[in-house]
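So, chain A:
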Amino acid sequence: MGYFTLTRLALKWALSKPVTTRYPFEPRQPVPGSRGELAFTKESCVYCNICAKKCPTGALVVNRAGKRWAIDRLLCIQCGCCVESCPKKSLSLTPSHGTIAITKDREWF
Partner candidate 1 sequence: MSTEVVCELISADCLVDRVRALKQAGWRLVQISATRLPEAVELTYSFDRDRRLANLRLLALSGGPGIPSISGVYWCALMYENEIHDLFGVVIEGMAVDFKGNFYKTAIKHPFASVKPPAAVKPAAAKAAPPSPVPVTA
Partner candidate 2 sequence: MARTIIPFGPQHPVLPEPVHLDLVVEDEKVVEARPSIGFIHRGLEKLVEKKDYQEFTYIAERICGICSFIHGQTYCQAVETIMNLPVPPRAHYLRTIWGEFSRLHSHLLWLGLMADALGFESLFMHSWRVRERVLKIIEATTGGRVIFGTCKVGGVRRDIGPEAAADILKELDGIESDMREITRVFLKDRSVKDRMCGVGVLTKEEAYELGCVGPTLRASGVSQDMRQLGYAAFHELRFEPVTRTDGDSYARCAVRCGELFQSVDLIRQAFARLPGGDIAVKVTGNPNGEHIARTEQPRGEVVYHLKANGTKNLQRFRVRTPTFANLPALLKVLQGCELADVPVLVLTIDPCISCTER
């Protein structure tokens, strides 16, 4: 049976810097290797439609005739399935979580 078992830990942390960050004033540093926002490179895309077919949530739309590519940010689950299947490496997941999607429409590129 012990008493005041947390005292040592509490004193140690009372004297050291907090592990939390003051978030809105101090932006969160993205962890390298994290699966964040999906980035699209228009220059290398050949509009093959593979990413749209592979997407498990159906977040991607490819218009081959109009050479347009679109994503519904609220549907995307950042799984990286499209990144793996893209033959031209036009897609990538950035470590940053990006801006918050607030509308339900598609973002066209």
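How were these candidates chosen? In short, all candidates are chains of the complex that A comes from, given by their letters.
Basically, a residue touches a chain if its C-beta (ideal position, glycine included) is under 8 Å from a C-beta of that chain, and two chains touch if they have at least 3 such contacts; residues count from 1.
Bear in mind that the values here come from a model prediction, so they are computed numbers and not experimental data.
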{"item": "Complex member touching chain A, one of 1 or 2", "value": "2"}
{"item": "Chain A residues touching candidate 2 - in the complex, by the definition given at the top", "value": "1-3, 5-6, 8-10, 13, 19, 31-35, 56, 77-80, 84, 93"}
